[in-house]
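Here the complex is missing a single protein chain, while all its other protein chains stay put.
Chains here go by letter, A, B and C, matching the order in which they are written, and residues are numbered from 1 within each.
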Amino acid sequence: MIKVVLFASLREALGKSEVEVSAEEVDRISDVISRLSQAHGDTWRESLTSENILVAINQNMVADDHPVTDGDEVAFFPPVTGG
Amino acid sequence: MIKVVLFASLREALGKSEVEVSAEEVDRISDVISRLSQAHGDTWRESLTSENILVAINQNMVADDHPVTDGDEVAFFPPVTGG
Amino acid sequence: MRRRICVQETVFDVAEETREIREASHKVGGIATFLGVVRDINEDAEVANLYLEHYPGMTESQINKIIDGAADRWQIHAVTVIHRIGHLLPNDEIVFVGVGSEHRGDAFAACEYVMDYLKTQATFWKKEQTGTTSRWLSTRQTDVEAAGRWSSDETEEV
Partner (left out) sequence: MRRRICVQETVFDVAEETREIREASHKVGGIATFLGVVRDINEDAEVANLYLEHYPGMTESQINKIIDGAADRWQIHAVTVIHRIGHLLPNDEIVFVGVGSEHRGDAFAACEYVMDYLKTQATFWKKEQTGTTSRWLSTRQTDVEAAGRWSSDETEEV
């Protein structure tokens, strides 16, 4: 399984903070997004692929369509606003 | 009268923290230094004209051989080392 | 080097944090600190309160990487980063960064570097309640530029 976590405005917009997707035939982040839209609807694809959304795998920022492995934690979130 | 004040190593070297000189025929800092050496000896000229010594008149830094007026407070001191 | 990272709901004690940085090493001759406070006005709207969410685990790991970046660049003996989360009110202390060093230039630079990267690399998000509406804040362009000033190959990965 791949654990997907969502934060801040993205969490609120999609109404979930954590979901799981099967790791079968999932090789990259784009596959994770496809799985999520199949399960939860096209709003998810729109939200997760929107221009400023950042992605982390196992709590490290990744760029582009990074590879994903079974057991990974994939996080989607908007730009940070701490400090 | 002109009040002359000395600080730190200069005060210790010359053994005084404050002296007065008559303002008569004193127009510039160089005149103050001459008066002081006449009264206290040539060590004073050497110390007060040594390369790194700074001069303030009425608590404002001045450069070169600045004019001096009756009633002024003239200070001589080494480079500062606070902070 | 002593490092201390706290992500917490509770208040912190600036004097105690500063004292600990001083005592981290007898080499510490200067401590630069920054304290951030929640303001009551943001972009002309009156702020009633602030909610801070973060990504537990990743936040601490990102702050660690930021401190690594500072330690690579400057001679520093102690770094403390404290960031509050949860519900905050105007005038509450929200963030503290303190750096102890032998040289004041290093302490100042490292402290500002850590603050600049906290703003753009640490996984915190602020939601602001103003009157009856609330909104998630967006990153300020000036913060992106501030962090950009320090950038080199090493830090772009942070």
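The rule we apply is simple: a contact is a pair of C-beta atoms (placed from the backbone, for glycine too) under 8 Å apart; a residue touches a chain by one contact, two chains touch by 3 or more.
From a predicted model like this one, the values you see are computed outputs, not experimental measurements.
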Where the missing chain makes contact, among the chains that are shown: B, C
Hidden-chain contact residue, picked from the options C:R39, C:H87 or C:R135: C:R39
Among C:I82, C:C111 or C:L137, the residue in touch with the chain that has been omitted: C:C111
Selected residue (touches chain absent from view) among C:I5, C:V28 or C:A78: C:V28
Sites on chain C contacted by the missing partner chain, in the whole complex: 13-15, 18, 22, 26-37, 39-41, 91, 102, 104-105, 107-108, 111-112, 115, 146
Positions on chain B contacted by the hidden chain, ascending: 5, 7-9, 11-12, 56, 59-60, 75, 77-83
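Heads up, the rule we're going with is that only the chains that are shown with their structure count from here on.
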CA centroid of chain A to CA centroid of chain C, Å: 26
Distance between chain centroids, defined by C-alpha means - chain B, chain C (Å): 50
Rounded Å distance between chain A and chain B, as computed from the means of their C-alpha atoms: 74
Per-residue multi-chain contacts in chain A, two or more chains: none
